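For this depiction, one protein chain was excluded, whereas all remaining protein chains were kept in their positions.
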């Protein structure tokens, strides 16, 4: 029996392997397929911000993983040149959980739409948040199903006319930040594709957070929900209210209260707190278990287990 | 073509058909199979309370529907003599949604465990709550998977030793009332099987609420989590703190704040507010659509639609 | 069946007759319009199709959907004529090319001797090639003329309507009808929109393409007196469901199923019903089952990935015996696969999705008309046998337009909601009869209310692990299908009842396979065909039919095993144990063409099969 004694790769302080040397990436290196989004789609700005983030991140290109579910937004992985995964609708969070737990040396970034995240995939958010699995998730919220051409999404506002609500949606919309805060996400921020500087700032903060970090990014669907976010874009006559300076990001109730503000709502970091990640607690369990049969090879451990059954 | 012009049965004020005359039910009429729960299981008390509720409810026996998913608690329907459904694990909420929307004359009561409700079925709760579908749901929370013999449940507290966490769970437990309030349930209460009077009171309040009403009922699993709720049982040295008298049940943030209290937490109604149910908004859409082709039979409506395609 | 002896546009260039030589009446024609998805070619195509229907012509269309949201090259093809139109056409008689890429990508599809109508504002054809292939070019500066006609505001928006005018002239179409269509199309829009459209139409009609195309006019179809409806398969399916009595549905969007749910969401309220968009597919089938339990005729649907998610609940529907219609509008698979292409690769899933022995009915419509009528039959069966029915449409059927006689609703049977009269006594799972649930609200006078359950159960729905009970209940669920099989219409062979080769098909290839039989006949080769609408249970008598042919080829758009059999082929082999059953399968995401089928038949190879 080949003895590999497979274990979690050595875990650095915050669970990621420290880069040995500088790995500045260029835009050219990160370029992949030409995006197939509609001209003017908000998603372009998210892609640009991600590429900028990676340029600044200073980690080896091969350690970045871009993952997504299904949707216009979820086409993301094809447009950036990293290891990447285009999974199925609504389940990329548990997929990334498996990856994150077994490969602490990687940087998993998940990009998904509001339908993928909160309709079919809603439960996985709650449990990833509760378990605090280390990954960064960017929800590109256009308040509509883009890829399937304009059906109501959980985040569609009341009155939104879609092909499945021709008379306007009558149902309370899901509030992403509220959901995320209450389910225990340890980093929750909100931004908009139309404000690239703010977007990049939020991505950086999320990336630096050790735990389950989620950014809700309003990203306009020009095709099926054009103008929906104008109210949050100053140059279109809207306003861009930042989370108040005196907000305590570690205060869950205060963060929850922030989510009450009507559209356009607050932008910035709502909640941020450090608590053990599932990655850490699992690594601890492994650490304790492995230390017991000291220095034994996997096959020796197995052999003695089997011998106990004779 | 047989013309049935199937429509929603006439909807009474609060969406339920008014009973024509008294329908007092007796315990004997409601009795079905002998419960197969372990002696001492908290679920017996929930069954007894439900039977009392039905006795008091004064509606025809045939209008009551008892529904469940899978779990010890979900064996419920077999033990009470009403129209009843034992569905699959985690999906009874959408099943009941279909029933509730099409049959406003019925009273659907759902009984499920914490695993069924918040692990596999968690997303359906969020969306039923948001859409405010008319039904009453009782979550029999024993903080463990009973039927499958002691695995960690989302509501298992940190430190809980189960067959899947022999070293004790290390993950933040899901807080049911918090989840329910934040996802928009229009009635949220908390009680315990060990306090039958309080339990019955909560069931009655929930039943009287027009909308998505949920009662989290702590129900001890003597087999796999014995003594877990002693701290909430005064005769076992615990305390049973009621929701403060001055709590405003229509104040969502205040209700959210209540959920912070450590075990045993508060008991009583956390949140209650009346907003349009999906049953109402859908009935409105139907009402408006039906009124348009005035007095036409279904077949005439269809014929004219087809003729438009010639 | 198309009568090959009537004058027609020459399908076979080999006969040497030039299209320009004699003016003639044509029986049918295939027009392919190639442009970008933003050009509105789909609406011209749809108008042409509707016009055909209104002229009592037969019609079938075909379109491609660009892979990206931002649009891109797209085609719409219309096959219309006085005879029976069974396919959207292997090759086109007329190619309309809006752009150079349209011309380049589709010239191959234009038959030798056909007509190329191109927008000379954008397209520069290679005259040498055209000449060699005896193709008649007709260049019209459509873009610039449209701009001219509409007042030069730089809009090319009317280009498609301008084209409509051109075609109306070329085929001597009834302009009164065309104008009416356009007014209907833009009904509710601003006055000026309609005015502009009519301007563009007239502009096209007035333009003289020379004597090339004005030479054709469609043969007068036989008047049936019955008006025709034209619609897509998805529309027909939705209307069929309504006609069947469906009053509740629940689903989650997915291509190419989505239009069915969108239409039902819009329309059901007019019939007192409703359609719910759920958070996912598991919730969708659950809601549909809940409504069905309540006694409302109910359905759900999806495409492959969503049906996979419904698997567990399908197994429940079988066990609990709840009647429900489950539509699968198939697309290319596996996984996300090819969302906008056609494939028939969900048959195995339809037969076997879910765990345990879970017999369910599987049916598939052969054409758009079938989408309407067969879904009514599916709902009837679901209710007669308290069983889930899987209904397999596909992307090609979903999007193509066909014309069929306006249904006579008075001849159709609708399933009413379940009765709720009080019963003296009731056993949910009576072993002596086919299950028929008493919905909640039903008073049971002996006071014993039924349980509906996914656990194995006694006759009154209480859990039982008794060995005899499980065996008996398993048989009860299986025997319903045996009973249904006996009730099915015997399969009908098209063409001779015995011979060398039998083509067997299912689903959207119905017309193509019949056309293959006809085309072969016109080439002097005799084939027969058999199209199965019932895939589980299969109709009785198949083995005897197969034994009358030396070869049985099952034509399907899915992958084959090492014996060359696809999903149905394997099913038929398992059923009949006949090695003469082989497959003609493919997995390229495109509909079969007649040519592809005929090319893959053995060359007069008549050796008897080895056992």
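List of remarks:
By written order: A, B and C. Residues from 1 in each chain.
To be clear about the criterion, a contact is a pair of C-beta atoms (placed from the backbone, for glycine too) under 8 Å apart; a residue touches a chain by one contact, two chains touch by 3 or more.
Predicted model only: the values in this text are computed from it and were never measured.
Listed by label, the shown chains that the missing chain touches in the whole complex are A, B, C. The missing chain, though absent from the display, is touched by one residue of C:430, C:492 or C:588; that residue is C:588.
Among the residues C:357, C:408 or C:430, only C:357 touches the chain that is left out of the figure.
Checked against the full complex, the candidates B:90, B:108, B:176 or B:211 give a single residue touching the omitted chain, namely B:90. Summary of contacts with the chain left out: across A:51, A:82, A:169 or A:277, the touching residue is A:82. The chain not displayed touches subunit C at residues 67, 282, 303-305, 307-309, 311-312, 314-316, 318-320, 332-341, 343, 345-346, 348-349, 351-359, 453-456, 463, 465, 467-468, 470-471, 474-475, 478, 482, 558-559, 562-563, 565, 570-571, 573-575, 577-579, 581, 586-590, 611. In the full complex, subunit A touches the hidden chain at residues 1-8, 29, 32-33, 60-63, 65, 77-78, 81-88, 91-103, 105-106, 123-124, 126-127, 282, 285-286, 288-290, 292-293, 298-299, 301-303, 305-307, 309-310.
With the whole complex as reference, residues 36-39, 41, 70, 72, 86, 88-90, 119-120, 122, 145-149, 151-152, 154, 163-166, 223 of subunit B touch the missing chain.
We adopt the following convention: only the chains that are shown with their structure count from here on.
Chain centres here are Cα averages; for subunit A and subunit B they lie 32 Å apart. Multi-chain contact residues of subunit C, defined as those touching 2 or more other chains: 279-280. Counting only residues that touch two or more partner chains, subunit A has 119-120, 122, 154.
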